[in-house]
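One chain of protein is taken out of this complex; the other chains stay put.
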Amino acid sequence: MAILEIDQLTKYFTLNPGVLGRILSARRMKVIKAVDGVSFRVDPGEILGIAGESGCGKSTTCMLIARLYEPTAGAIRYKGRDISHLIKADLKEFRRQAQIIFQDPYESLNPRFTTFDLVAEPLRALTHCSKDQLSRRVSRTLELVGLKPEEYKERYPHQMSGGERQRVGIAQALVLEPELVIADEPLSMLDVSIRAGILDLIRDLSQRMNFTCIYVSHDLSILSNISERLMIMYLGKIMELGWTGDVIQKPLHPYSKALISAVPIPDPSHKRQVPNIKGEVTKPIDLPPGCRFEPRCPNSADICRKDIPPLRELGKRHWVACYLA
Amino acid sequence: MVLKTLRAIGEFLLEQYRIIKVHKMGSFGSIVILFFFLVACLAPLIAPHDPWEYLYDENGKIATTESPSLKYPLGTTLMGRDVLSQIIYGTRTTVMIGLVSGLISIVIGAGIGLFSGYYGGTLDEVLMRLTDIIYGMPFLPFIIVLISLFGRNIWFVIIAIVCIVWRTSARVVRAQTLSIRQRQFVQVARARGCSDLRIIFRHIMPNILPLLLLYTAFNIAWSILAEAGASFLGFGDPDQLSWGGMLYDLWISGKTRSAWWWFISPSICIILLVSALVFVSRAYEEVANPRLKER
Partner (left out) sequence: MLLEIENLRTQYRTKKGTIKAVDGVSFSIREREVFGLVGESGCGKSTLVKTIMRLLPSSSLVSAEKLTYKGTDLLSAPDKDFRERILWKQISLVPQSAMNCLNPVYRVVDQIIEAIEAHSDRNMEKKEAFERVEKLFDIVGLERRLLKSFPHEFSGGMRQRAMIAMALALDPSLIIMDEPTTGLDVLVQDRILRRLTEMRNEIEASILLITHDISVIAQMCDRIGVMYAGRLMECADVFDLFNQPYHPYTLGLKNAFPNIRAMDQSLISIPGSPPDLIDEIQGCIFEARCPFSIPDCGEARPEEKQVNKGHFAACIRTEAVERFRTLAGEKATWQSSKSIN
């Protein structure tokens, strides 16, 4: 029984040129199809990685699942219930169960709050804990993320390093003991030598606290290390989805192949293959009617230009959106 | 409960003093403000005479327009009243009007600014157009119009001042709110389940606090100037004694050129207190915008 079912999830942003723009320069309303009909399932307890370059829709997808955006169309079913348009009390109930870890530890913490207040805030906003209960839960969560409560409770964000701040951010997300945690590139703003610690923390906690994790990142090396299943997105659509090992070692979609061969290796003697791809990534505006990847694909055929290829299951739980795979 | 509130206010003021005194002008300003505040509180105890009392000299005649002496350190008015006592009681009125108007106007202005900036959309449009209309009103003349409409009572004076003075803080607070609203921790707060009101007051407001305090000082200064101006032009409350009112009495007595003590005393008080408030707001400006601090 999947904990999360995403069904034709769509999010369009409109760029409105305004009345004057339309009259003076005949500019139409531009539609950014950030996420365009994305469907997948997430199993309880798993870590699903979502990869892709900028503009692929992975961040928008995670914002949609966290309900920081509302979908333009499609459904997000959490434990069977469509949460796409929940409001007020129902939305609060959802938030108690699904939380998000943000990317930027320098911007996601309110500079006026102490660590204690930061971690207590979700409890204060969403529960009716007594002062004692609050204090205990906050201390327990701080310990879970590796910060000694007595040392860190009264500290302000500017008194902490990037890694410590990110741990506070994680504590803030986990204090409610959510069942679904979305991680939006939690490591990209941290120094390399401390990333491993935070990654391990997320992995450990997902086992100990038994939550499902959706990990969004542009860094395939990190995803190869933490995610169990991997999904690759391009211009708002899923290109490939499968077990991480399968996708990385036996990629089926030409985009996945190119992406993986482009990842730099920390080994000077290893000569990478030249990624088999042409052109540059475009914005999800004014898209062609067929496969989104076709303009850059080395193998395209006529059918690729006509219709968007559906996701087909080609291997054991290995899905590809390509006519020619 | 009352004790807790008083302690909280006390701690708050002490914290503010610590912030301000770093700035030299701010130190000076806060001492002057404290001085006037104490004078206002202790007026009945320190004023040598009743400010309305007609004073007589040894010959039984009214001690009219006497220049400063040991007996009357700041001289007397045309009607034989002690200028020093008038100044002291005038401090009371001025401080009271300044504080009340200033505080009410910042609450209104900040409230409008916060809600306008946070919600945007129609609410923002409506509130900002209202602010624009009030901005279009000339400061003092309009206050005078309102006083004439409401009546020449100290509370109506306060209301009239509040009606105009809130406008600047509304605009500025809205601008700051707009900018803070974009910062990621606000989105984070929403993700953590905070309601809109909670976000506005718990998350956004503390981040604009230096700005709010800056404009509180400013609003109080503007209120004092407004009251002084209105009273000087004869539109103040005739039953209240204020520095502006003293200048009005001076003016209609025709002794402006000759009774210099009567002219200088209220003028200097107005200048001192308003400047002190501006200095304090400058100190807050540096806190609100640390880039102004020297390297």
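Think of it as A and B in the order they're written, each chain with its own count starting at 1.
Methods note: a residue touches a chain if its C-beta (ideal position, glycine included) is under 8 Å from a C-beta of that chain, and two chains touch if they have at least 3 such contacts.
None of the values given here were measured: they were computed from a predicted structure.
**Student:** Among A:Met1, A:Ala89 or A:Val192, which one touches the chain that has been omitted from the display?
**Tutor:** Residue touching the chain left out of view: A:Val192.
**Student:** For the chain not shown, which residue from A:Ser206, A:Ser224 or A:Ser300 touches it across the whole complex?
**Tutor:** From the options A:Ser206, A:Ser224 or A:Ser300, the contact with the absent chain belongs to A:Ser224.
**Student:** So one chain is hidden, and I want to know which residue out of A:Cys213, A:Leu259 or A:Val320 touches that hidden chain in the complete assembly.
**Tutor:** Considering all chains, including the one not shown, the answer is A:Leu259.
**Student:** Which parts of chain A are in contact with the chain that was left out?
**Tutor:** Contacting residues on chain A, toward the hidden partner: 53-54, 146-147, 161, 163-164, 167, 191-200, 218-222, 224-225, 244-245, 248, 258-260, 262-270, 272, 274-275, 277, 280-281.
We take it that only the chains that are shown with their structure count from here on.
**Student:** Which whole number of Å gives the spacing of the CA centres of chain A and chain B?
**Tutor:** For chain A versus chain B, the centre distance works out to 52 Å.
**Student:** Within their complex, state which residues of chain B touch chain A.
**Tutor:** Spelled out, the residues of chain B in touch with chain A are 183-185, 187-195, 198, 202-203, 206-207.
**Student:** Going by the contact rule at the top, pick out the chain A residues touching chain B in the complex.
**Tutor:** The touching residues are 66, 68, 92, 95-96, 99-100, 102, 104, 107-112, 121-122, 125-126, 169, 172-173.
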